[in-house]
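With one protein chain withheld, the remaining protein chains of the complex are depicted in position.
Note that the chains are named A and B in the order they appear, and that numbering of residues resets to 1 at the start of each chain.
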Amino acid sequence: MSDTPSAAHPAHLAHHFDTVEQQRESSSLGMWVFLAQEVMFFGGLFLAYLVYRSSYPAAFAEASHHLDVVLGGINTVILIASSLTMALAVYYAQTGKRNLLVLFLLATMLLGLAFLGIKAVEYHHKYVDKLIPGVAFSYPGPNAQHAQLFFSLYFAMTGMHALHMIIGFGLLIWLVNDARKGRFTPEYHSHIEIFGLYWHFVDIVWIFLFPLLYLIGLHDAAGGGH
Amino acid sequence: MSVHVVPLRVYFVIFTSLMILTAVTVAVAYLDLGPLNTILALSIAVTKAALVILYFMHVRYSPSLTKLVVAGSFLWLFILLSITMSDYLSRGW
Partner (left out) sequence: MSTFTAPTVPVETREHYLNADYGVRSWLLTVDHKRIALLYLASITLFFFLGGFFAVLIRLELLTPQGDMVQSETYNKMFTMHGIIMIIFFLIPAIPAVLGNFLVPLMVGATDLAFPRINLLSWYIYILGGIISLTSIVVGGVDTGWTFYTPYSSTYSNSYVITAGLGIFVAGFSSILTGLNFIVTIHKMRAPGLTWFRLPLFIWAHYATALIQMLATPVLAITIVLLALERGFHIGIFDPALGGDPVLFQHLFWFYSHPAVYIMILPGMGIISELISCFSRKYVFGYHFIAFSSLGIAVLGFLVWGHHLFVSGQSAYAGLIFSVLSFLVAIPSAIKVFNWTATLYKGSISYQAPMLYAFGFIGLFAIGGLTGLFLAALGLDVHVHDTYFVVAHFHYIMVGGTVMAYLGGMHFWWPKITGRMYPEGWARFSALVIFLGFNLTFLPQFVLGYLGMPRRYHAYPPEFQVLNVMSTAGASILGVGYLIPMIYFFWSLKYGALAGPNPWGATGLEWRTSSPPPTENFKQTPVVTEEPYEYSIREIKVV
């Protein structure tokens, strides 16, 4: 078994794989299996949400009105756009356009940062309004306890989502760096592809979080009291 | 064996669809449709997720094993949610 790279054994082929194809399929399957695990991880939060929203529908609807639909909506658009830029990054990796790959990875980072920035603004608003669960929680309405459950789930779910985005952002820094060095070619760009899968997953979580947290009973929202 | 390269046009069509669906879901939320509100919101979310999965994540062009993993993960989520809810929904019976 020779150690020098050759056409049959390119440098990026790890020694325990027989072919580049096997390596690529393995990393892809590995990421998909990891995402299956992530579905179950967020699933526990969705379960808690489901249990308490079905138990306290009115309180949840009312508490939800304290969230900013505009900011949430903008964030949804931003995140879906970042999925587009990520898909384009993969496209340009596949077609060997290094500069465009880097551009769209950077665009994804920028959009991700914007998302996190808006989330920070929203969290700050909640802090000012004393809607962060815990000792300082002060809710101006009936069912304060059940509203606190809503906000607990809001922070747990969006917080866990934001944590995943931060991790993704960190990985993007690494990927941009590698991409700029020309490490990715049409034959070998696994990391870009599988990171794309992760990023899209995080987008999908938000696609569910947005309506479930922000869009409950909005037809009653006018006036703020019920 | 080469990886399937999705044409750029497809990505833009999907993105546009996702934007439209987002607008729809926000707009519909302001209408009073009773229980249909939640059903619609979730249906739209599922559709959006499906578009991301099939096209952005290339599952439409992926091997069956990938499709099985995707289906399996949602099935398992469904098991967690439905059987637990069967307890809560029948507590009062």
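By our rule, a contact is a pair of C-beta atoms (placed from the backbone, for glycine too) under 8 Å apart; a residue touches a chain by one contact, two chains touch by 3 or more.
None of the values given here were measured: they were computed from a predicted structure.
Undergrad: For the full complex, which residue in A:Gly72, A:Gly112 or A:Pro133 touches the chain that was left out?
TA: A:Pro133
Undergrad: Determine and list the chain B residues touching the chain excluded from the picture.
TA: 65, 72-73, 76, 79-80, 83-84, 86-88, 90-91, 93
Undergrad: Which residue numbers on chain A touch the omitted chain?
TA: Answer for chain A: residues 1, 15-18, 22, 25-26, 29-30, 33-34, 36-38, 40-45, 47-48, 51-52, 55-56, 133-135, 145-146, 148-149, 152-153, 156, 160 touch the chain left out.
Note that only the chains that are shown with their structure count from here on.
Undergrad: Chain A to chain B: how many Å between their CA centres?
TA: 15
Undergrad: Taking the complex as given, what residues does chain B use to touch chain A?
TA: Residues 1, 3, 5-6, 8, 11-12, 15, 18-19, 22, 25-26, 29-32, 37, 41-42, 44-45, 48-49, 52-53, 55-57, 62-63, 65-66, 69-70, 72-74, 76-77, 80-81, 84-85, 88-89.
Undergrad: Enumerate the contact residues on chain A facing chain B in the complex.
TA: Touching chain B: residues 21, 24-25, 28-29, 32-33, 35-36, 39-40, 43-44, 46-47, 50-51, 54-55, 69, 73, 76-77, 80-81, 83-84, 86-88, 91, 94-95, 193, 196-197, 200-201, 203-204, 207-208, 210-212, 215, 217-221 of chain A.
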